[in-house]
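Report on one structure; see the data block that follows.
The complex appears here without one of its protein chains, the remainder shown in place.
Naming follows writing order (A, B and C), and every chain is counted from residue 1.
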C-alpha cells in the first residue's frame, strides 16, 4: 500500500547507499575529522556563500534544535516560537530540559508574523516587571513550517532586524529545507538564509539522507565550542564520516536540490488535481506537505487504499489530512492516489 | 597504513550494509514501531533470557549513558562511578548537564571494587550530614572497562547486592560488550548481565554496526516512559528501522558473538606475541584493547608504519600505548604489526 | 504617602519581631531541627487536620514553587497552569530552569476551569503522537489567584479527580493563602486544601512574616527526600529557627487567620465604597487584591496622593488598577483612600 503519511518512510537516496557501501571498509578519523566531513563542510559553505560559516553534523532534528538553542542562549534566556512550532509541541520538552522557556506567539499558517513578534517585544520591555520574566534571547522559525508554509525574504529581514534591535539570535529549523528551497515562487535560497540567520540546520533525514542534519553557524561569535556542546548533549556521532559522506553526496551535483524539485513537482501535481476535483486546501502550501479538508466518508474510502495522515476533525463531518511527498515518492504512486479521488 | 588506534575506524559489518541496501526502499513505520525493530527487540530479549525486558535503540554511547541514568535516577540522586569511568572523563559533562553528580571512587584497573563501594556507602550514611550531600542512586560500570578489564559474575552479584541494600540501580555501559562476552575466561554472559543489572546497553557502534546501542531495562519498574525521555534527550531516531535492522542483523546467526570472537582472537595473538618479545602489559586485558608499555624510541619506530594509540608518558622514557582490534581487523594487519616488533 | 500597591511593603507583624528579639541569643540546632520549627510543624499539621503531613519551611514563593514541583514531577513531566499563573509569567523561568515545561491553559479570572483541564487531558491522550510530547504530571493553581479569585471546594475536588484519573499531582501556591482563608463566602479552609492537594504552601511573606513559606506534603509518597532537594535548590536556610519561629507565632492564637480577616475587612470596605461611587470592578474578588477600572484622569489624580498599582490600559481612556491590603494596612489609610474618590 502506498504511503503518503510522512517524509521519512524509506532509507536513503540510492546514491547515498552506494557511497556508504563503497567506502565502508576505509579507515578514517573519527568525530568528524575525516575527509568526507571536511569536503561536505566546504561544499555547504560554498552553497551558502558564507565562507566563514561553521558547519557541524548532527543526527536528528530535535537534537539539533536543543543543542543549537542551548548554545545560542544565555542561561536566563528563552526562545520565541510560534505556538505550533515543533520545539513547542513535538520535542518532549527538550528545550525546557536544557533550561530554557519557550515564549509562544500565536502562529499564522504555522508561521510567526514579524509584526506580532515586534508587538510582543515592545510590550515585554514596556512592562516594568520584565526583569522578573524570561528574557527573549532568540527567535525560532521553521522553514518550511510544520504546515508547509514559507517565510519570504522580507520576513526574514524583518525578523533579523528585530534580533539586532533587541539583542537576540535568529535560528531557522530546516528539517524540510530542501523542499522549501525548491518551492516555485520562493525568494529565499541558502545564501539568504545564511545572510539573515545566526544559525540554521539543513535537514537531511527528510531530504534524502538515512539520517543527519547539517548545523550552520554564520556569525563568528557563535558556535565556537559547539563540538564539546554536541558531546555534552549526546549529539556527537563517533563515526562522523557517515554524516560527512551523506552531506558530501547531497551537495554533489545538486543532488539536494534535485531531490527537492522532484518532491515539489509531485506535491504540486497533487495540489492541482485535488483542487481541480473540488477539494479544499487548508492553507496554501507550495512545499511537500499538502493539507486538504475531506469528508469523513471520503477519507475512510481513501484509507482503504493508501496511507495518508489524518490530522483530526474540522467540524461538520470533515477532517484535516496531510499528504506528503519526498525524494522517494514515485510518479506512479501519485498517479494512483489521484486516480482515487 | 594499518590503524589499531580505536575500534570505530570503519563503517559497518558488510552484512549490515547488505541489508541496509536490500531494504532501503521499503516504507516502514517510524520511531522504532517497524518490524525490524520489533524483531531485534525479541531476539535481544531471548539472548538475555529476559522475556519481560524493555529494549530501546539509541544512536551512541554518551547519549545512552545520560538518557538511561537520567531515567533511573531521582532528581536529587547521583551516580557512583570509577574515577576513570567514561561518564566521568570523556562525556563533556553530559551527566551533570542532566542535573546529576558523579560520585567517584578510585578505579582498580579501570574497575570499581565492590568493597570500595561498600566502604563508600557505609561511610556516606554514617556521616550525620549526609542529607546535605548527593544521594547515591545508581552504580555505573563499564564492561569491558575503559582499560579492557572485565567484571566477574561474583563482582556483579556483589554490586547488585549493594544496590538492593542501599536503594540503588546497577547500570552497565556495554560500549564494547561484544568483546567482553567473547573473552576467554569470563563467566559473564548476557543472561548474567540481564539478571544482575537494572539496565545496560549492548554496544553496536564499536561492534559491527554503523552506529547504535541497544538499551535494555530488566526491571518492570524502570524505563516505562523511556520513549518520551529519548525524545526529550534528543536521542530518538526518526527512521528507527535503521537501528532495528542493524540489531536484527547482529543478533541473527550469532553475528554479534562471532564478531566478538574474531576481534578477541586477534587481540590475544597480539598479546601473546608482544609478551613473548618481552614487552610489558600495563594490565591483564582479555578483551580487544591491549595496553603495553613501550620504550619511546620503539614507539616512534612503530608509528612510522602503523597507527596505534599513545596514552602518554609512564616515566623513565617509556610510554603507555593502546592497541585495539575490532570486527574489521584482519589477520594480515595483525601479522604485519607483529612483524614490526 | 500611603501605599496600596502590594502586600509586602513592610517588615513583619510586630509579634514576630518581638519574638525574634526575645529569642535572639538562644543557641539552637540548625537547618530546621530546632524546637521552634518542630512546634510550628505540629501546629500546622493540626490546623490542616493532617497529622501525617510533612512540613518544610522555605524562604520565598518562587523558590517554593520550583523546588516542590521539581520534587513532584518526573524528569519527563510538565505542569499544567493557567496562562496567567505566577510560575508562567513572573518567575523568570525557574520551572524551565529545573527542566520542566509549563503546559498553559487560558485562565478564567486568573483561575483554571476544571472542564478546560479535562478537555486538555482528553485531547492530549487522544492524540497518537502524545509520547512525543511532555507528559502532564501536575496541576498548578494559585489560591487566591494572581487576580484575587478563589477556587471553590467543588473545583478542588474536580481537579483532584482529574489528577487521580490521569496520574498527576495537585499543587496549590498559597502565597496569599491567609487572605483566601479569610474571604467571606469561601468553603475552602486549610483542611480542605490538605485533603485535596498533594502539596501546597502556606504563604508567610505576604501574610505577616518577614519572609517564609510553609510547604506541606499531604501524601506519604511525596516529599520524602525534600530536605536534600531544598539544599540542592538553594532553598535551605541555615538558621531554620527563624522560619520556624515565625510560623510558630503565626499559628499561635489564630494570628494567621486574624491577619487575614483584618486585611479582608479593609479590602471589602474599599470594594464597597468604590462600587458605591460607581467604579467598575474588573472581576469579583473577595480577597485582599481589588481590581478597578478607572479613568486615566482619575488615576493620575489619585497617584498624586496615594500609591496604587497601575496594570495598564483597558481601552477608551481607562486603566486597570490593583489596590491591595495586608496585615499592615490601617483603617486610617483606607479611609483616606476612600476620601479621595
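We adopt the following convention: a residue touches a chain if its C-beta (ideal position, glycine included) is under 8 Å from a C-beta of that chain, and two chains touch if they have at least 3 such contacts.
What you see is a predicted model; the values in this text were computed from it and never measured.
Touched by the hidden chain within the whole complex are the displayed chains A, B, C. The hidden chain makes contact, of the residues C:112, C:133 or C:236, with C:236. Among B:92, B:182, B:237 or B:266, only B:92 touches the chain that is left out of the view.
Interface note: of C:11, C:106 or C:167, the residue touching the hidden chain in the full complex is C:11.
Against the chain not shown here, subunit B presents residues 75-76, 78, 89-93, 95-97, 99-102, 127, 129, 131-134, 312.
For subunit C, the residues in touch with the chain missing from this view are 3, 6, 8-12, 14, 17, 20-21, 23-28, 30, 59-64, 66-67, 91-94, 97-98, 205-206, 210-211, 228-229, 231-239, 242, 328.
Contact residues of subunit A toward the unshown chain are 70-71, 74-76, 99, 131-135, 225, 227-229, 231-232.
The rule is short, and it goes like this: only the chains that are shown with their structure count from here on.
For the pair subunit B and subunit C, the distance between mean C-alpha positions equals 49 Å. Averaged C-alpha coordinates put the centre of subunit A at 42 Å from the centre of subunit C. Taken residue by residue, subunit C touches two or more other chains at 75-76, 99, 131-134, whereas all remaining positions touch fewer.
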